[in-house]
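After the structure tokens below, expect a handful of questions from me.
With one protein chain removed, the remaining protein chains of the complex are shown where they sit.
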Amino acid sequence: MELALPQLNFMAIMPETVLSVVAMALLLINVLVKGEEKAYLGYLSLAGLVGALFSIPWGAKISGFSDMVLQDNFSAFFTVIFILCAGLTILISDGYFKKEGCNHGELYPLILFATVGMMFMAKATDLMTVFLGLEVLSVALYILAGFNRANTKSNEAGLKYFLLGAFSTGFLLYGMALIYGATGSTKIVKIAAMAAQSSAVMNNPMFLAGMLLMATGFSFKIAAAPFHMWTPDVYEGAPTPITAFMSAGPKAAGFAAFVRVFVIAFPTLMPQWSELLWILAVLTMTTGNIIALSQDNIKRMLAYSSIAHAGYALVGFTAHNASGVSGIMFYLLTYTFMNIGAFAIIILVGKKGEPNNNVQDYAGFGVKHPVLALCMSIFLFSLAGIPPTAGFIGKFYLFAGAVQEGYIWLAIIGVLNSAASVYYYLRVMVFMYMKSPEEEFDWVKLSPAIMLCILIAVAGVLIPGIIPNSVLNLATLSLP
Amino acid sequence: MFDNVWLIPLLPLIGFLVNGLFGKKIKNEAVIGGIGTLAIFGSFLVSCGILIQMIGTSPEHRVFEKVIFPWIHSGNFKADMAFLVDPLSVVMIMVVTGVGSLIHLYSIGYMHGEEGFYRFFAYLNLFCMSMLLLVLGNNLLVMFIGWEGVGLCSYLLIGYYFHKKSAGDAAKKAFVMNRVGDFGFLVGLFTLYWWLGSNQNIWTINFMELKQASHLLPYGGVVTVATLCFFVGATGKSAQIPLFTWLPDAMEGPTPVSALIHAATMVTAGVYMIGRMSFIFIKSPDTMMVIAVVGAATAIFAATIGTAQNDIKRVLAYSTVSQLGFMFLAMGTGAFAAGIFHLMTHAFFKACLFLGSGSVIHAMHYALHHAHSHDDAQDMRNMGGLRKAMPITFITFLVSTIAIAGIPGFSGFFSKDEILWQAFSNPYHGGLNMILWGIGAVAACFTAFYMFRLVFMTFYGDCRIQPKAKSHLHESPLVITIPLMVLGFLAAVGGYIGLPKLIGELFGGIPNYFELWLDPVFELAQEYGHTYAQVGGHHNVALEWGLMGGSVVIALVGITIAFTMYIKNTELPGKFTSTFPALHRAVYNKWYIDELYDFLFVNPCKAFGNFLWKGFDVLVVDGIVNGVAAVVKGWSGAFRYTATGYVHNYAFVMAAGTMAILGYYIFR
Amino acid sequence: MITLHHYLILSGILFSIGALGVLIRRNAIVIFMCVELMLNAVNLTFIAFSRYLGNIDGQIFVFFVMTVAAAEAAVGLALMIAFYKNRESIDVEDMNIMKL
Partner (left out) sequence: MDFSLSLITFIPLAGVLLLLVMPRNNAMLRGTALCVSLVGFIASISLICEFKPIADYQFVENLPWIAAGSFQMNYHVGIDGISLWLVILTTFIMPIAILSTWTAVEERVKEYMICLLLLEVGMLGAFVSLDLFLFYIFWELMLIPMYFIIGIWGGKNRVYAAVKFFIYTMVGSLLMLIAIMYIYFKAGAGDFDITRFYSIGLDPASQTWLFLAFALAFAIKVPMFPLHTWLPDAHTEAPTAGSVILAAVLLKMGTYGFVRFAMPLFPDATARFTPLIATLAVIGIVYASLVAMVQEDVKKLVAYSSVAHLGFVMIGLFALNQQGIAGGMLQMINHGISTGALFLIVGFIYERRHTRLITDFGGLSKQMPIFATIFMIVTFSSIGLPGTNGFVGEFLVLLGGFESGLRTWTIIASSGVILSAVYMLWMFQRVMFGELTNPKNQVLKDLNAREIVIMAPLIVMIFVMGIYPTPFIDKMNPSIDRLIVQMKQKQVAHVVAPVTAPGRAGIPAGYPELPSGHPAGEAK
């Protein structure tokens, strides 16, 4: 029997290859070039990212490696999100790590590898690719979380993330195994075909259990309610640029895989998982918002806010119609801008070793640095979902999707949650503007990189907020 | 002359604007006083012109309307700023502008040296403008502008001495009480407008249109409701039983104010309103009875309080309330012309009495001021024997007192006797007439008693003024005494234009010109009245003579009692008060009405307000709002402790979560 | 005769032991070993299904799982060493600086 050569059109994974090559090159350069100055590594990695950005084959629908990956608009849109997220993180990390004194060159390749992992998750049409992408991303993130070896908090964050990450991968894999057992294939298209074909498969409890276990695995990754416990500790402990990266990139990747796998592989189990997501969404939003109300540490507060935002995205996912899914994609893009922008300002305000991450330490920031405080306010208003910002448009589309599908009560709970979330976002502004400054904030130095990042973030929040046509159309075009 | 009727209210308005805006700069009292007086005197001349022109025209078409500009037009509701001139309004504008001009002249002298001189004349002119609007308005809304305008001006003028807290309180009390009346007026207006509109599809509040449509109104029913509400408005404005306590306190204002507003013009607004809408009021017998009863009750009630007051202006205030009671009694018994006639005569002699008392107070202030003593210049107990010191004031005061007491030959007798006779002989209230006449007669007796008590205490007897001050007592300047003389003359002569028919025949058939003059206005009302009047009102002449004689006797009885108690043996009043201490104290404290109102309305409102604010608003509503926030914060605090920091706890929660999901779905 | 169900039950048991191990044990390394146990249980399931279904996808998947487990081991132990250097203990009880 002759060996049928699988058609491996590399065009499908062109951006990933570019990034991987650049990352490996950086690793070598880092070893060869002596000297403390690591900034050039940053610029090179940015160049790599831009290269990857231009190599995305828009509009085409190329499935590579015998249906292991599928490069379509959906994954292209998410790839843009990942590249943006990585780029912004790199911009803000140079100043931070120099200040913290752990300026190791390996940071940039790790970020690039994590981005590659995310891209694979976005284009995976096979459970194996999903698993691989997930693991590449997670492993890179475990190291990044514990990057600041000297700081015990960073160590603890890395270790906690590792243990719980591995634990959740176990469940994910066990789910994949059961699905494979029930349907005989790991290709999501085939799974759907098998399930539709024979009702035996469809109501085989193993099939349902597999789907549920996979759901828990993914929920861990996007920090949905019962599986969110790790998020606050890891976000607080990890170095701030990495927290920014973790809060935006991997969450989007988790959603990409979650959406693609569930929408394509399990249409038959739609009622079950839609109801599960309904419950998860309510739990996630409520837990995230309520605990965030009484948080003093701003990083921990943003951690719980990111849980809440995962909940809002889940609302869109529960209503798996066009408006819901495009809402998720638009929302995750703008969420990247808002969150990384906010973390950029936290980096600026933070001193070495981050002693002053409490909200109270922001007293009088509005008086001392009006422009920076204004940017922070824009990010916070966008997180809260107040109209002129993109956050509002995103939330509008998510909840509109839910209302269209008839989940009125879900939308109402979502809306009440975002009203509650307004309180802790306003609380930051209260300290910034309405309290008299105790300190001079003179240690806040604006490096050109951070300024660029903040500018891009502000543009990313306001422009889609006021004229969201282009981005929204792109999102609606690229449904899975 | 009819065309420029709009000049009448406009001139005082101009006077108000000039004095109000530039008064502070002019500073010269004569100029300010001059502007004020000329403004009102101008309107008086225009009114005379209109009166003469109206006398010239035949009675049928003595009605003239002039629209100035469209005020509120919304949907089917139309209200224009427009004036109506007919015999009733001519009488009123003559009274208002005539007495008004005299009082303006008087106040130039009286207010001499006051610090806010220009402010006083500005408000006085504003008051005249509002009163003229009220009287000339051709629809209910313009009348309401005047109605509230006079309320505003009485607030401003009573509170003229604003540094005195009592003046401020009195002003506020007056305005609030008027406002209660206005509330009644508004509700009445709405009921009438709504009922006529929705049932007969006539959407109007114009008097003439209402008159044409009045035949569609039923007897009683919605008309009773509307007219009762209007009557509440009237009681508020003309200080009748429920809402009269503000008038005595209004004496805090300067005396010309009391004379103009609280004697001659504003308080008569209620009577005018009933007169103007007589064709509606007459259509509900119950309201007419209520008006008559309330009128009579107020007359007797206020008269009793008047007897025990020591402040000269308070006695006159209560006498005004009592005389108004007579007017309402007349209106209630359908004798509209008699009511308006008494209104006119009362304006003359009451204004004269007030101005006379003002001149007395003025002189007392001057004297006590020089003697550097601080006893009250208005308290009759430290006056006495002033007739020699102030002859003109004394004579005019005496003439007016005789008029008000109802001594034949003077104006008071003709108008009051006419009211008593109509009360006795009107066909509407059957058996009640006797009681009404009786109350009226007793009230007339009381009136005679306390008026002459006042005269004897101030002008006769030994002089109780401070010995040092006695030498400084002298007559008020001419500018004060001229209005007194004119008013005194009018008080004496005013009655003859409305001679009752009975006396008219005696002197060769002189008709009752006043009634003839007002006939076209009230004949529609009489016509409606006859439809339900009991037949056979007894009109025999002998009875009328007997009653007239009776009322004269009553007046004389009152005077003699006053004479014996205050001239012959002056300790009689002391003996009387000691034998009935409780009665005296009750009467002196105005039957504790003010305390009753405070107890019933003012304090409960304040307490309820406090309860609502502290109790409901802060505790309940804010409690709920902050409560929800606290609950959410509580939950947040509680949930926060779930993040224990231990990896195994987190792992446990994850495992539990997975088990729960699996269990829920697999075994469902 | 050993049927598919035996394998599944065995892997289920192995998986639960691993999971319980993670919950109960306090030492980081032991926890990691338990996670490895869970992954191997999954491998067993894959092999059983692959044999039962007759196609080799499952076995390919096992290779991926093993390589990933190895990578995770390297990273995990590195993190534990770093943690040990700072805190002289890799006991999970000490990992609670960040709470509430």
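Note that the chains are named A, B and C in the order they appear, and that numbering of residues resets to 1 at the start of each chain.
Note that contacts are C-beta pairs under 8 Å (C-beta built on N, C-alpha and C of every residue); 3 or more make two chains touch, one makes a residue touch a chain.
Predicted model only: the values in this text are computed from it and were never measured.
Student: Where does the absent chain touch, in terms of which shown chains it meets?
Tutor: It touches the following shown chains in the full complex: A, B.
Student: Using the document's definition of touch, tell me which of B:193, B:230, B:281 or B:301 contacts the absent chain.
Tutor: If we include the chain that is not displayed, B:193 is the one touching it.
Student: Pick out which of A:50, A:412 or A:446 touches the chain that's been left out of the picture.
Tutor: That would be A:412, which touches the missing chain.
Student: If the hidden chain were put back, which residues of chain B would touch it?
Tutor: With respect to the unshown chain, the touching residues of chain B are 24, 69-77, 81, 141, 144-145, 147-149, 152, 155, 159, 162-163, 165, 167-169, 171-172, 175-176, 179-180, 182-183, 186-187, 190-191, 193-194, 197-198, 605-606, 608-610, 612-613, 616-617, 621-622, 625.
Student: Can you list, in ascending order, the chain A residues touching the missing chain?
Tutor: Interface residues of chain A facing the absent chain: 322-323, 326-327, 366-367, 370, 381, 386-388, 392-393, 396-397, 399-400, 403-404, 408, 411-412, 415-416, 418-419, 422-423, 426-427, 429-430, 433-434, 467-469, 472-473, 475-476.
Criterion: only the chains that are shown with their structure count from here on.
Student: Going by the touch rule set out above, what shape does the chain contact graph take here: line, ring, star, complete or other?
Tutor: Graph shape, chains as nodes and touching pairs as edges: complete.
Student: Using C-alpha centroids, which chain lies at the maximum separation from chain B?
Tutor: Max centre-to-centre separation from chain B belongs to C.
Student: Name the chain pair with more contacting C-beta pairs, choosing from A-B and A-C.
Tutor: Counting C-beta pairs in contact for A-B and A-C gives the edge to A-C.
Student: From the C-alpha centre of chain A to that of chain B, how far is it in Å?
Tutor: That gives a centre separation of 80 Å.
Student: Suppose each chain is reduced to the average of its Cα coordinates; what separation in Å results between chain A and chain C?
Tutor: A distance of 25 Å separates the two centres.
Student: Can you pull out the residues of chain B that are in contact with at least two other chains?
Tutor: 640, 643, 645, 647, 651
Student: At which residue positions does chain C touch at least two other chains?
Tutor: Those would be 19, 22, 31, 95, 97-99.
Student: Which stretch or stretches of chain B touch chain A in the complex?
Tutor: The contact residues of chain B facing chain A are 632-633, 635-637, 639-640, 642-643, 645, 647, 649-651, 653-654, 656-658, 660-662, 665-666.
Student: Residue numbers of chain C touching chain B in their complex, please.
Tutor: 19, 22-24, 26, 31, 92-93, 95-100
Student: Please give the residue numbers of chain C that touch chain A in the complex, ascending.
Tutor: Interface residues on the chain C side: 8, 15, 18-19, 22, 28, 31-32, 35, 38-39, 41-42, 45-46, 48-49, 52-53, 55, 57-58, 60-61, 64-65, 68, 71-72, 75-76, 78-80, 82-83, 85-87, 95, 97-99.
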